[in-house]
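All protein chains but one are shown in place.
What follows is chain A.
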Amino acid sequence: MTRLPDGRFVDDAPYDPNESLHQIERRDLDAPNWLLIWRKFRQHKLGLISGIFLLLSYLMLPFAGFIAPYTPNERMSEHLYAPPQSVHLWHEGRFVGPYVYPTKSEPDLETFQWKIVPDTSRPMPLKFFCRGGSYRLAGLIPSKTHLFCAPEGATVFLWGSDRLGRDVFSRILYGAQLSLTVGLIGITVSFLLGISFGSIAGYFGGKIDWVINRVIEILRSLPELPLWLALSAAVPSNWGPVSVFFIISIILGILDWPGLARSVRAKFLSLREEEYVRAAEMMGASSGRVIRKHLLPNFMSHLIASATLSIPAMILGETALSFLGLGLRAPAVSWGVMLNDAQNLANVEIYWWTAIPMLPIIVVVLAFNFLGDGLRDSLDPYQS
């Protein structure tokens, strides 16, 4: 690069009149699709941040037991409704490292409530990589090591404790395991159903199309929640938490597929007239192969974007069901189950931290919405 006296910049490379003008763009044109999508997606800051946040949240799930200082159903009967404790670093101008103050319950004779008073004279440093309640790492490896736990004779309730003296922070981490995966399982079910019904209807047309279309219309015109309620009321109450969890997520998925099937069908209707489909058929490809190899990859990315946008609805659905007492039940921990305890307004007014589980719900749902928007915008890399 040379700078001319008048301030312009000129490339020093020798000029080749035969060089194609498109040479520079060639690399962009040849780049694989995912690279183009990624480049465009990177510019969508909100979507990128949300995506990273969600990735971290899901990566955290198997290690929830390790990060949480307590196990989800561990009760501290002396610390019912303990307010959130903060972790300090400096004690009287001296660096101690992360520590908490031990707390004591005192009866308040005016309001007839237990008041929890921190003893600010004795800082007690947190222990790291310490032994605590046993859990299974990723549901498989039994372990007792926790990232951090409370020192002897003190507690560490980062977000307070609930009515049974269980740590809200630990429970939120454990609750994430169920609340976040409900959406994934549900969307898988809805994806499978939606793609198969949608592609059958769109590809074959005729009578099958008519029938599937009517089913879609009917299911779409029904209010979801009452049906969810009715279906989950049908789940036998003697089932274990794990099977209830699976059946709930499947129920959420079963009522969600029509929207997806509709868009798949519409796309198939237009795509099946394309030449390459005709060519594949002429060469004797079976309909299953044409659908899987030639048609679906065409708009898989769109489907993924729309799936991202419908996961939040499922997370909210699970929360609502559990909140009403028809979803997951007590020994299981999910954000909805935790909020079930916060139903009582008077309670929330005094012990505001019992309503904290609503924060992760809102944040996760927002993140999914932003991620979905970002994906949708960047999926067509050839569009300016």
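Criterion: a contact is a pair of C-beta atoms (placed from the backbone, for glycine too) under 8 Å apart; a residue touches a chain by one contact, two chains touch by 3 or more; residues count from 1.
In this text, contacts and distances are computed from a predicted model.
The subunit not displayed here is recorded in UniProt as "ABC transporter permease", chosen from "Succinate dehydrogenase/fumarate reductase iron-sulfur subunit", "ATP citrate lyase", "Fructose transport system substrate-binding protein" or "ABC transporter permease". Check A:312, A:327 or A:374 against the missing chain and you find that the one touching it is A:312. Contact with the omitted chain, checked across A:231, A:295 or A:371, is made by A:231.
From the set A:135, A:323 or A:351, the residue in touch with the chain omitted from the display is A:323, counting the whole complex. The residue touching the chain not shown here, chosen from A:96, A:117, A:164 or A:222, is A:222.
The chain not shown here touches chain A at positions 214, 217-218, 220-227, 229-231, 233-234, 236, 312, 316, 319-320, 323-326, 339, 342-343, 345, 348-349, 358, 361-362, 365-366, 369-370.
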